[in-house]
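A single structure is presented below for examination.
The block that comes next holds chain A.
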Amino acid sequence: MKYQYFPGCSLKGMGKAYEESFLAVSRALGVEVKELEDWNCCGATAYMSVDETKSYALAGRNLAIAERNAGDVIAPCSACYLVLNKTMNGLKEHTELNRKVTGALKSAGLDYKGTAKVRHPLDVLVNDVGLEKIKKHVKAPLSGMKFAAYYGCQVVRPYATFDDQDEPVTMDKLIAAAGAECVTWPLKTRCCGGSLTGTVPEAGLRLAYIILKEAKKRGAQAIVTPCPLCQFNLDGYQDQIAAKYERIDMPVLYFTQVLGLAMGLSASELGIKRGIISAEAVLAGR
Partner candidate 1 sequence: MPLEQKVKYESDCDKEFATWVTSQTGGENLRHCIQCGICSATCPLSLYMDYTPRRLINLAREGFKKEVLSSFTIWLCASCYACRSECPKEIKVTDIMYMLKRKAIEEGVFPRRFPIPVLAREFSRMIFMFGRINETLLVTDLFLRTNWFKFLTMTGLGFNLMRTGRLSLMPDSIKRRGELRKVLDAIDAEEKKEEVK
Partner candidate 2 sequence: MPDKPKVAFYWCASCGGCEEAVVDLAEDILKVVEAVDIVLWPVAMDFKKTDIEARPDKSIVASFINGAVRTSEQEEWVRLLRKKSQVVVSFGACANSGGIPALANQSTTEDIMKYVYEDSPSNDNPAKTRPLTECEDEGRTLTLPSMHGMVRSLDQVIDVEYYLPGCPPTPKLIMAAVQALLTGKLPPVGTVLSPDMALCDECKRKDSKPADLALTEFKRPHQVIIDPEKCLLAQGLVCMGPATRAGCEALCPGGNMPCTGCFGPTSRVKDQGAKFVSSVFSNIAPKEQKEIDAMLDGIPDPIGTFYRYGLSKGLLRRKLN
């Protein structure tokens, strides 16, 4: 199993722990990942608000580079995953857009054919690696631990086909494979407000608060997520939330960190310490 890895800006910045844990888990499972050469920012949600064609072209450059090599592209960041897939879809559906974008790419010597396949690590781990194999690698099951599997919005909507858009289950399965329990709750894919917390804090904070509060109410010891923006948003603003609403103190982990722990990888390898709300107390109790 060989893949091309598209980290995106977040995994190189505030989401460092995601990259660390993702790479560590991949290594341990024998999944070969090679970072995409000279990748650029996917454009995320912001660029789409400024210039549509350019935002397609930005993502298109990455896809064109990826097409040169074999292997599906893994994009762990939900926004990157969505934007890259949206681009492929858009360029397939709209011929005029395709003409403009492929033309622009060609002018810089980039050839876009639309043959790449962009995958999310959840998809790869469940469908390519397989739960059976993962279970075999679990050396230190997280028995007794209770997590709230929080997918966030953009990982299953609207392009993903590997899971249900309302009621996704892949991450629940992985957490179960790690030996932990998942709380049932209806907010798995509700928006955390991440893209607004910085700009319209009163709205963003409320959304994050709703998620945190409900997870706590359902008995979760930590929230587990596959999205760097959700992680940052839920983890980073808990002080402000405490000031405005109430203190929750809910660690927010990446699902790769949870898997890594169960597989016996060290906390430092997995960037556990990078959480602003420390998970150490919760994890010590296992």
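With respect to how the candidates were assembled, all candidates are chains of the complex that A comes from, given by their letters.
Note that contacts are C-beta pairs under 8 Å (C-beta built on N, C-alpha and C of every residue); 3 or more make two chains touch, one makes a residue touch a chain; residues count from 1.
Quantities reported herein were computed from a predicted structural model and do not represent experimental measurements.
**Q** Which one of these touches chain A in the complex: 1 or 2?
**A** It is candidate 1 that touches chain A.
**Q** Looking at the complex, which residues from chain A come into contact with candidate 1?
**A** 9-10, 12-17, 38-41, 43-54, 57-58, 60-61, 82, 90, 94, 97, 100-101, 103-105, 107-110, 153-154, 157-158, 165-166, 189-191, 193-196, 198-203, 207, 236-237, 239-240, 273-276
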